[in-house]
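Dumping the structure here so I can ask a few things about it.
For this view, one protein chain was removed and the others were kept in their places.
Lettered A and B in written order, each chain numbered from 1.
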Amino acid sequence: MTAYFKDFVISTVADRPSYHNVTEQVEQAIDKSKIKNGICLVQTAHTTCSVYFDEYMHDSNYYGDDYLHVDINHVLDKIVPRQSTENYPYLSPGPKHIAYGMKKNDPAYPAVEWTMLNTDGHIRADLLGNSVTLGIKDGKLMRGSVGSIFFVDFDQTRKRDRTVSVVIQGDE
Amino acid sequence: MTAYFKDFVISTVADRPSYHNVTEQVEQAIDKSKIKNGICLVQTAHTTCSVYFDEYMHDSNYYGDDYLHVDINHVLDKIVPRQSTENYPYLSPGPKHIAYGMKKNDPAYPAVEWTMLNTDGHIRADLLGNSVTLGIKDGKLMRGSVGSIFFVDFDQTRKRDRTVSVVIQGDE
Partner (left out) sequence: MTAYFKDFVISTVADRPSYHNVTEQVEQAIDKSKIKNGICLVQTAHTTCSVYFDEYMHDSNYYGDDYLHVDINHVLDKIVPRQSTENYPYLSPGPKHIAYGMKKNDPAYPAVEWTMLNTDGHIRADLLGNSVTLGIKDGKLMRGSVGSIFFVDFDQTRKRDRTVSVVIQGDE
């Protein structure tokens, strides 16, 4: 039994949650791993992002968003409304966290206060979870006839490059 | 270290979410696997279904539903209301998905448009997740003194046979 690792990068959109079907990349990783029986963990370490399991629904709106993703957004908009400013409707991020963020020096993402107003993204990601684990049997991902694995970035403040990691553990 | 697989089938009810305590089947699979130390993944590949971890609560209503499951339904009814017709309160399923579904030819489940009005089931399943992973130590599932594993089908449109899969990975 061995472990195989594969990361891939997703380019997200701004101003709305950014959903991406990553099933094909996951299945390519399983093929490359040569692991035939075991488990497949698909995770993200970004704290405003989720990996979850659902179906591809064929129809999309004018923005190119799958109808089901738009429906998920409408449900989450009601229970975890988008953060409109500091101090409303969330306490976080507070002054210490803003100061911490302003000191970060990532040339790809210049530090600006409003980019940290993503508390809705954190809480939505907590609800959907940051990983999916599925079995691998006889070299096939156990996802049924219509199941797919989706990555979503709930941070709507800006577009970014995000990483999804696949960890495969089992026997060749 | 090795991987052991066991599927079992659950017959669901229609017109309300269908909850099933599957702990006994999972523990029987662990016994059969002879695996003593490792992890146990309990998953479903059905995209309107969840597997989650909670307690058996002893009392049930006139329908035979555990009080806690009725309480979960009441919470979810408010935030993810049942789909009453196409186009309300969800965009999904749209015309392309309906056309896709009508072409399916599963003799057990004849294609009818209204059977695809289950968007509430998809979103509820996203919130509760499609799997539970627990450790196995000295041959025992690490579920504490009262923890149980539940399968639930949130698709209320019709009764069906659904599959739950157990994947056990570890050492004998």
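Criterion: a residue touches a chain if its C-beta (ideal position, glycine included) is under 8 Å from a C-beta of that chain, and two chains touch if they have at least 3 such contacts.
What you are looking at is a predicted structure, and each value in this text was computed from that prediction instead of being measured.
Trainee: Among B:37, B:115 or B:163, which residue is in touch with the absent chain?
Mentor: Going through B:37, B:115 or B:163 one by one, B:37 is the residue touching the chain not shown.
Trainee: In the full complex, which residues of subunit A touch the absent chain?
Mentor: Subunit A touches the missing chain through residues 1-3, 5, 39, 41, 43, 45-47, 79-80, 89-97, 100, 119, 122-123, 125-127, 129-131, 133, 163, 165, 167, 169.
Trainee: Which subunit B residues touch the hidden chain?
Mentor: 1, 37-39, 52-55, 57-59, 61, 66-68, 70-72, 74-75, 78-79, 127-129, 132-135, 137, 142-147, 169-171
One rule holds for everything that comes next: only the chains that are shown with their structure count from here on.
Trainee: Just curious, how far off is subunit B from subunit A if you go by their C-alpha centres, in Å?
Mentor: So the centre of subunit A lies 22 Å away from the centre of subunit B.
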